[in-house]
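One structure follows; several queries about it will come next.
Subset of chains shown; positions unchanged.
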Amino acid sequence: MLSCGTLSAQIRQEIAIPDLKDYQTLKCDFHLHTVFSDGTVWPTVRVDEAYREGLDAIALTEHIEYRPHRQDIQASHNRSFEIAKKAAQNRNIILIPGSEITRSMPPGHSNALFISDADSLDRPEYRDAFAAAKRQNAFIFWNHPGWEAQQPDTTLWWDEHTELWKNGCLQGIEVVNANTYSPEAHQWCLDKKLTLLGNSDSHQPMQSDIDFSHGEHRPMTLVFVKERSAEGIREALLHRRTAVYFGENLIGEEAYLKELFENALQIRTVHQTDQSVTLTIFNRSDLVFHLEKTEHDPHLIYFRTCTLKPHSQQTLTIHLESGVRSNEVNFEVTNLWIAPHRGLPYTLKI
Amino acid sequence: MLSCGTLSAQIRQEIAIPDLKDYQTLKCDFHLHTVFSDGTVWPTVRVDEAYREGLDAIALTEHIEYRPHRQDIQASHNRSFEIAKKAAQNRNIILIPGSEITRSMPPGHSNALFISDADSLDRPEYRDAFAAAKRQNAFIFWNHPGWEAQQPDTTLWWDEHTELWKNGCLQGIEVVNANTYSPEAHQWCLDKKLTLLGNSDSHQPMQSDIDFSHGEHRPMTLVFVKERSAEGIREALLHRRTAVYFGENLIGEEAYLKELFENALQIRTVHQTDQSVTLTIFNRSDLVFHLEKTEHDPHLIYFRTCTLKPHSQQTLTIHLESGVRSNEVNFEVTNLWIAPHRGLPYTLKI
């Protein structure tokens, strides 16, 4: 009735990851469950969590074919979206309609986003389910391709995936699902021009999986949009403008990661003498950057490894020995992955 | 299917509050909601939370008369207990059956514990609901008597409460509900020999209400049992062997609080000279103790206030001026409440 409402007393912790020059960076989780499939929370909890954790968009992707709570809950597959919609509006969270087509391997599990009627995906044949999603103009991606329950020892691409891909029913892959990274999926995205995704696939209250008190965050997909809306997200997903934020790592195309790296950093002072150049660099983001020296003029003497901590200022000194010819301080940012386990190469000109 | 199960990877954080000489101290929360009334979590989540937070016993006390999710969930009032039972066994959490009789004031809301059939409490007249609970040999307590939605400015005891009390249908009161302490309820418990209770009344995932990363804990009822079982808890509740653990405070009868205080502390060394006595005291509990000097021989010179932090060793020096006659270091433990806002008096003999 009256009272001072504790429900809305929740604190939103913004995620400091910079925008790109032409795009806004949205933080998204496109794979979540609630009591309406095999999760353990009411749909509104997912909105509250997203608000608190600084996310911009989520999708509740209930399993079409797996509903272990059906003895207590029978409902349309659209129901969890309906319940969460108002809460999402109040919190300014973009709620993307979606569902998980849940099949044995091949083709395994896939999420269809932007669908208008989840019930129409409830079909005996998986091809019919994908076709129904496609008719609704869905964006469809393959979930956790390396899930050991379906691919025990090796992560395989099956003929069925080729077929789905050719039919426009496999537009992206989860290179990160929960706490697992798949290098195979990463390589496939590069080779076949698929969209990179990283999602939590959370079933429990988020705090059961993620230790926020130790600074952990859920895995998420960064989407580089022209406008902050569901339509803006769809457009960006179709054009593969994403990166995955996973632990300390970013996974994405070189151009995007490079721009994120540069926009996160601010060079505050430069002090140059004949013998050395000293820079103070401020990292204004939540990201950490691990630098590792690569090939360079041996007369430039600088760090072997260097860590740029979040929201911290760092002093870098580069010594110039006599005989120096190059002005290129070369290193790799080892936690920004442009290919499986390959860091972002970078050259700082001094 | 296979995998290494993250679900069971949750860490139990034991609560270090000592046992009493004759009783084991159980940590209990007798007021919780799930999706089966107006909560937002599946019943098993309450068991997982209790396990992680070091509790011994919980009750899922769904509202009989208030079921806002009924469009999606229609079920017996016993259902959330049934669902959680197996998880509780696996976790070694004692699950007490219970329900919340949810009425306007008077008599307001009450919890009935140890009932065998919650459905039988679903009666138009509140007196019939209480009678049904009583027939099942329930332990019944009044919830949040000072809830502003039902008692806007003053916390009143109504004739209806006298009637319930005389009929054995009001055996305890929540002196603490969520983040609110009621001094009136505390005083009524002392005057009418009622059992003190403190519960979370949680509706959301517990981590939404309690900031564990800052060391917060949910409010809980400490129950001093002869045996760790549902029956042991019932016996202790009937004999009023409880205390309430609320923030930094314990609320309870002087004898229990005194014994908890003494059992939490260990005097490790005593160093005595003509001019002073120095003690090292180790607090082996999670509790903090705030001491404040009271009336004393002015020739005993010691602290004005002193804080014994959890799991810490503290050095106390008492100076003996010439003319000293007493050996009594008197103080009040201001955060152990034996009556509304009255701390535990204590004398340390040196």
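For clarity, chains are labelled A and B in written order, and residue numbers in each chain start from 1.
Assume contacts are C-beta pairs under 8 Å (C-beta built on N, C-alpha and C of every residue); 3 or more make two chains touch, one makes a residue touch a chain.
Just so it is clear, the structure is predicted and the values come from calculations on it, not from any experiment.
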Of the identical chains, 2 are shown. What's the total across the complete complex as given in this file? 4
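By definition in this document, only the chains that are shown with their structure count from here on.
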Can you give the whole-Å distance between the Cα centres of chain A and chain B? 42
Going by the contact rule set out above, which residues of chain B touch chain A in the complex? 1-3, 6-7, 10, 35, 39-42, 44-45, 48, 69, 72-73, 75, 79, 83, 148-149, 152, 178-179, 204-205, 207-209, 212-213
